[in-house]
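One chain of protein is taken out of this complex; the other chains stay put.
Chain naming follows the written order as A and B, and within any one chain the residues start at number 1.
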Amino acid sequence: MNFLDQIWLIPLFPLLGAALMLLLGKRLDPQPASDVAVAPGVEPVHDDHGHGDAHGHAHGHGHAHAHGNDHAHGHAHSPLKVLINFLCPGMILLSFLLSAAAVWQLSQKPERMHQVIQFTWIAGLPFHMANGHLATFQMDWGFLLDPLSSVMILVVTGVGFLIHVYSTGYMAHDGGYYRFFGYLNLFVFFMLMLVLANNYTLLFVGWEGVGLCSYLLIGFYIHKKSATDAGIKAFVVNRVGDAGFVLGMLLMLSVLGTVRFTDVNSILHSGRFGVESGGFGVLSLIALLMFFGATGKSAQVPLYVWLPDAMEGPTPVSALIHAATMVTAGVYMVARSAALFQLAPKASMIVAIIGAFTAILAASIALVQNDIKRVLAYSTVSQLGYMFLAAGVGAYWVAIFHLFTHAFFKALLFLCSGSVIHALGGEQDMRRMGALKDKIPVTHWTMWVGSIAIAGIPGFAGFFSKDEILWQAYSSPLGSTALYVVGLATAAMTAFYMWRLMNMTFYGKSHVAPEVAAHIHESPASMTVPLSLLAVGSVLAGWLGTPKLWNLPEAFRAFEAWLAPAFESPLIKAGGETGQNASMEWTLMLTSVVVALIGIYVARVLYHQKPELSDRMETSFQRIHTVLYNKWYVDEAYNYVFVNGMCKGGGEALGAFDRNVVDGGVNGAGWLTRFSAKVSMWWDTWIVDGAVRFTAFFVKILSYPVCLLQTGRVQAYAFFVLAGALVMFGYYVVR
Amino acid sequence: MHPITTMHYLALSAALLLIGTIGVLTRRNIVIILMSIELILNAVNINLVAFSHAFKDVSGQIFAIFVITDAVAEAAVGLGILIALFRNKETVLADEIDLLKW
Partner (left out) sequence: MLIDTVFFYLFALLTLGGAIFTITRRNAVHSAISLIVSLLGVAGLYLLQHAEFLFAVQIVLYVGGIMVLFLFVIMLVNLDQAAKERQFNRQWTVALAAVAAVAAEIGYFFYRGQDAFHFAESTAAPAASPGNTEVLAEALFREYLLPFEIASVLLLVAVVGSVVMAKKRI
């Protein structure tokens, strides 16, 4: 069976699930549970974990992980919930299987690219390009499967499936069950559209769609104002970025005449456009505009402010959308536009600089946050910065590699934190946790794996990808030592704050509130099994991209080889070791490991062995601490400038304009009309009527002398006759 | 003495005319005015007859006859008007009949 031609089915399955859920879910729900999704922190209710064992068997992943505590599940779960539990994750599983099959078939093809065009969506609108040529705007509903998109679909469907399974346990006693899964499936559909699209416009459809689903899922707890506010913030900030994306896309259309990936790449590789090494040309502008969109979607400076607030949504949402998939869309898009960025080195450098800056900024904020999910959110921003750093210096496969490994361990970390929160009945503040190691062992060990991975300890996934990034930052022609140093500092901070998190949560003294402590329990199997699987992935995933230095068999460098066809370009020889020798690489590798270990040790000292030291440091560095704790006051600045300044001020200015200018104009027109009416009236009364009256008056005046002649006496008339005769004959006298 | 020429008759006629005119314009009594009008007509008749005699043409006298006829008619009607006027306004003075004034 030719799976390659059926890749259109891959997004279709989740769409089906979403449609069923969203259109029929409310009708099928026998017990009219209110849509009020009560956040775990608001009302700690633990009555059932009924679905745990049922799913432990249904999905035959027979990993025998120790289930902490088995609760009696006497709760009669509704049939609808069971249906949803099978249907929605099942759809994702189907997509995953189909993706795997299609990728396998792709690997058999020599040219490693398969394009399926379903139909033409918008056909044949002719338009003028920037250079005056006539081009046809054609947009098709087409899917492209090449190495890059194959990695993405496997990540999205694989991790997505595990998170769906996790959600069946996590969201078990929340209302709005069908709505949650409907949105989640819809999100996966849009994400798959995004990565499978064969042109930028269809990518943008998916881009917008995931933004929409992010909004819906962040604001899932509709009765909590902070959640809905966060949803709106995410959507609006995303939209700001999307404006840049659309502009970039239109400019690309104008310059290149097409938005299809294959056509764009062929044009850019053909040599028609030279490398813009000098300054900023039109390609750099396109690249920067699209990167602006990526900053919105992937939470980079300046549009990262929505991601920490997005933690208001349920934890599976944070894991899926804001760790593994949606936020990586920006990185995917930049990688997809590799040909473009290769021709615009200055723009690429800007990407790298912003990536590095974001990485260190977010890491610095994460150092002092107390909400467990906030720490992970800032960590995500920081790691995304690493990915853009890699993409910016030209190492696109490294960026995707880090995306790949990051999906595993970040999803793992989020799900673990969800498990911790679930165990504590909704508590998210780390200062009220502690000494949970023995009480929730599975969660603890899987989170330990994830933390080691993100810290960059050799053997675990994060080490390989992060180390490769640091090496490329140092050695690539577009990289520099400064970028490397920033990356290294960020790595240190990453190790530190992750282990701060671990120590505060699992080790040391327990600060848990007594009434909460009584109910601590391990999560059900539906939650712990995905955790375990992700932990395995966090360990093994990295071994696909070992450095050349280690001289392992070719299979251990499969990732780079697999992705190479997607990024190769006849113009640019993608970075070989330019003059840096192997010893430098070893040195840097060791440095990063040492720095990570130092970070872990310092965290241990400050938060486990001598916790009072951390409090003393906090007070002695009060001002720095306040600044970091308040996220560098970025949100406040945005609020002041944009929300108050532009929106309110703009609204007031426009209101004043409307009142004074527009209404003033109208009023003025009315006044002018009345005034001119007055003038007309005056004119009519005095000039026109005056002329008429004057004529009459004049005639009357003239008549006065004449009236005197009409005496009524006949003799006077006779006299005039005589006088007339006199005058008449007088004529003959004088003649 | 010089012979009486036509000129004398003309001068006489002119004088009579002027006297009649003075009477018309000057007297207030309507009867006197009507009589003055008769004087004027007679002056005209004298003129006509003088010229008829001078040109040996009888047309002048015929014209004079018609003038007399006319004078008769006019005097009759005029006196009728006077009577009517006197009946209504109890006056025969021309000055006092000035209703048709401004």
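One rule holds in what follows: contacts are C-beta pairs under 8 Å (C-beta built on N, C-alpha and C of every residue); 3 or more make two chains touch, one makes a residue touch a chain.
Source: prediction; values computed, not measured.
Although one chain is not displayed, subunit B still touches it through residues 1, 3-12, 14-16, 18-23, 25-29, 31-32, 34-36, 38-39, 42, 45-46, 49-50, 52-56, 58-59, 61-62, 64-66, 68-77, 79-84, 86-87, 91-95.
Interface residues of subunit A with the unshown chain, by the touch rule above, are 713, 715-716, 719, 722-723, 725-726, 729-730, 732-733.
Definition applied: only the chains that are shown with their structure count from here on.
Chain centres here are Cα means. That of subunit A falls 129 Å from that of subunit B. If you check the complex, the residues on subunit A that touch subunit B are 707-708, 710-715, 718-719, 722. Of all residues in subunit B, only 21, 24-26, 33, 94-95, 97-102 touch subunit A in the complex they form.
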